[in-house]
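Every protein chain but one is kept in place in this view of the complex.
Now for chain A:
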């Protein structure tokens, strides 16, 4: 199969810290080196893109990326925040130029880096369809031809002659996506659009992406944190890690690789930066289990989540919750503090342990979310993916059920029976 996009040793360097007055001296330095035919003196300074590590004024957001995207495939791009996913897409959509290397592509590229780009609040929905379509590279006759389909797809027909500043954010996104989805292109670049919109609309988007690639033979490059969508939609996936290409694999293998290679973060320094500025802060979090393991935990051991939190002022109706997510991003279960205690969360520092009973989670990868909220009102604090762990088969008879879906959790129910009774 021929390649639709080819990345050849693509690298992108960014300068860290304040860009401004200081750059003048560097610029002069650079110009001087160029005059003498020397290489760029600052291109050598770059270090590997590791957010946690300090030092180095320049950073390689991408380093020597080479791979092909085949025609007609849906390629997923996976990676932690800051792994270089967005940079990759930015280069491809020509928002910024690579520092080194070369990208070549066949056909028109349409990118949905963020939908609704260039919407003008004062213009009506219809006017914005034209404007947005033209920004994305369509011509007016082309848009006019598709206008009805776009309006229909967005589900905003009633408001199409209303200025978009009166639209809800959901409607805005839907209108934006509708325009982009009707672009006549050979390559579609999608970034995280599925995070917004309601469930019904998401379903439509996914269907559209599938039909685009299978029906019209278009190539799709898809970036998302939603591993479920990734596993369902993609034919192949690449994993980016610290700006370098880790693997190109089947989506299942890539997702597994991604989970295996992602470290747990537990240092309190990281924790503070991740949290919202609010009345409740998690001071420390840790995880252990009754078999002593912290990442590969046996099915028959108990998993203990420990966390310290500090509450500044009393909040009426404050609820703490732990949520366990499966590998596809689906929530396996939730546990709330109020199920065990009646008294409100006390002001000051508290320590809590939440134990997941043994023989509950079936073997697989899980992530943990910690949240403090006033239900139906506001989220006070939230830590997503605060832990990542794997439950492994430690000799339980899962092997009996090879290839049988046993569900997400085992539950020790109360079984009652009386033997030998015939009525």
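Here, a residue touches a chain if its C-beta (ideal position, glycine included) is under 8 Å from a C-beta of that chain, and two chains touch if they have at least 3 such contacts; residues count from 1.
Convention: contacts and distances are computed from a predicted model.
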Listed names "Acyl carrier protein", "2-oxoacid:acceptor oxidoreductase subunit alpha", "Thiazole synthase" or "Transport permease protein", matching UniProt entry of the absent chain: "Transport permease protein"
Of A:99, A:154 or A:301, the one touching the omitted chain in the full complex: A:99
Contact set of chain A toward the excluded chain (per top definition): 2-3, 6-8, 14-15, 19-21, 23-24, 66-68, 90-109, 111, 113-114, 117-118, 120, 122-123, 127, 130-131, 134-140, 163, 245-249
